[in-house]
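Heads up, one of the protein chains got dropped from this complex, but the rest are sitting where they should.
And then subunit A:
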Amino acid sequence: MPALMPAAVPAAFEAVTVDYVAVLPMLIVVGGALVGVLVEAFAPRAHRHTIQVWLTPLTLLAALVSLVLWSREHQAVTLGGSVAIDPVALFLQGTLLGLAVIGVLVMAERFGGVGSDAFTPMGASTPGSSQEDAATRAGYATSEVFPLSLFAVLGMMVFVAANDLITLFVGLEVLSLPLYVMTGLARRRRLLSQEGALKYFLLGAFSSAFFLFGAALLFGYAGSSDLKEISRAITTNSGDLDGLLLPGVVLTLVGLLFKVGAVPFHSWTPDAYQGAPTPVTGFMAACTKLAAFGAILRLTYVGIGPDRWDWQFGVVAIAILTMVVGAVLSVTQTDVKRLLAYSSVAHAGFILVGVLAFSQAAIGGVMFYLLAYGAATIAAFAIVTMVRQDGSEASHLSQWAGLGRRHPVVAGVFAFLLLAFAGIPLTSGFTAKFAAFAPAVQSGTTGVVMVVVGVLASAVTAFVYVRLIVLMYFTDPVEGVVALQPSVPSTIAITLGVLVTLVAGVAPAWILQLAGDASTFLL
């Protein structure tokens, strides 16, 4: 069996060449994360929050600036072929960094408290215990969420640039592990939070195992974990090991589709979204989805694309199922976070429709969708954190009744974001849907069928969002529900999110151009 022992195995260990400028943004993020850990260890407790709130966004911005200024000129497949800093990776990494800045700013919200409002003062304490009270009284705060989110961002950046299955797996784990921890750190309803974290962790571990098993099978098939080699093997292999290919493809795809929350691998989404501290939910919804779709794009377009006639219909079925299930189940939700969770499931389906078009326009469309959806999502969850009853988040839909009467600006912004999710023209949601659906229509009958299902599912989700708007504007207010005054960082975050949503809806030409120009993979 010659393919099992690839000819390219080097005789002796050779150090790989690294294009440091190309990977500079990732290095900056990891550097910032390490400094953040040191701050946790050595800085006085009273100053940690402030230091982290400055350090983390600045790290992300520095990475973004270096990406725009230098890495763009240094596109390369580097680190021994395991990382591809190509236009797609750069666009996705840049978007990721931008979204992460917004997400981190939301996490910084204190609402006048000591530490971040959303996070428990002490993650290790038993919920409701005297230890927890003591930690609160002592002014503890979990400011380690900031380095954790930087690590997660690092994993995501690796994920979208990974050019071989091993690196892809490393990225997957680096992005997932911090998120599992962050999910369990909610200040209020801690049991729900820990339950969500546990579910997320267990199912995530399963999906990682699936992915790893699939990667092993693909390695067995192609004799390499390099995506390009796998692609080449599919076109040239004579058929000895064909039995490994399809199981390998299916298992790796399961691992990735789990991360985007596609049906039937979505069952963690509502629980994790509801349980996680709301700023983390926003961060997770926007950035994890972006990273996972980046990986799916690369795996399917660069790696297993030549074999797509074998697996495409399975993914088409998943896309249709995802849209329908996400849309229909969002109708029955009574919690705003679970509602947004199911809507994110539906959106994953819409994005999959774009992915399955298999054209260059589709890459640009999907990337635009991820950007638009991410910005709107983080801002929407940021607003969810502000609406309170008796100090805790008023996430039950009935508590949102009449919000528009009491807080017209907050409700107005939220309504605008909901309209964007619904895909009403002049918001980013519409442009994004158009960008993802147009290539699908062009791709042929299957694409058209998916798009028809997609628009019908959109109509269903629109009903859900509009019902929420109705609730906010047309019903009488609930006593005691207030929208807290956001601090400067989260105001900036929400403003940015809304601005992106508006610009991508009204004057999207330049963003589309950017995404379109960036829609090539470097092989």
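One rule holds in what follows: a residue touches a chain if its C-beta (ideal position, glycine included) is under 8 Å from a C-beta of that chain, and two chains touch if they have at least 3 such contacts; residues count from 1.
Quick note on the criterion: contacts and distances are computed from a predicted model.
Trainee: Per UniProt, what's the omitted chain called: "NADH-quinone oxidoreductase subunit M", "Choline dehydrogenase-like flavoprotein", "Porin" or "Permease"?
Mentor: According to UniProt, the chain not displayed is called "NADH-quinone oxidoreductase subunit M".
Trainee: Taking the entire complex into account, which one of A:Gly214, A:Gly248 or A:Gly516 touches the absent chain?
Mentor: For the chain that is not drawn, the touching residue is A:Gly516.
Trainee: Which residue from A:Leu34, A:Leu69, A:Leu456 or A:Val488 sits in contact with the chain not drawn here?
Mentor: A:Leu456
Trainee: Give me the subunit A residues in contact with the hidden chain, please.
Mentor: With respect to the unshown chain, the touching residues of subunit A are 364, 408, 419, 424-426, 430-431, 434-435, 437-438, 441-442, 448, 451-452, 455-456, 458-459, 462-463, 466-467, 470, 473-474, 507-509, 512-513, 516.
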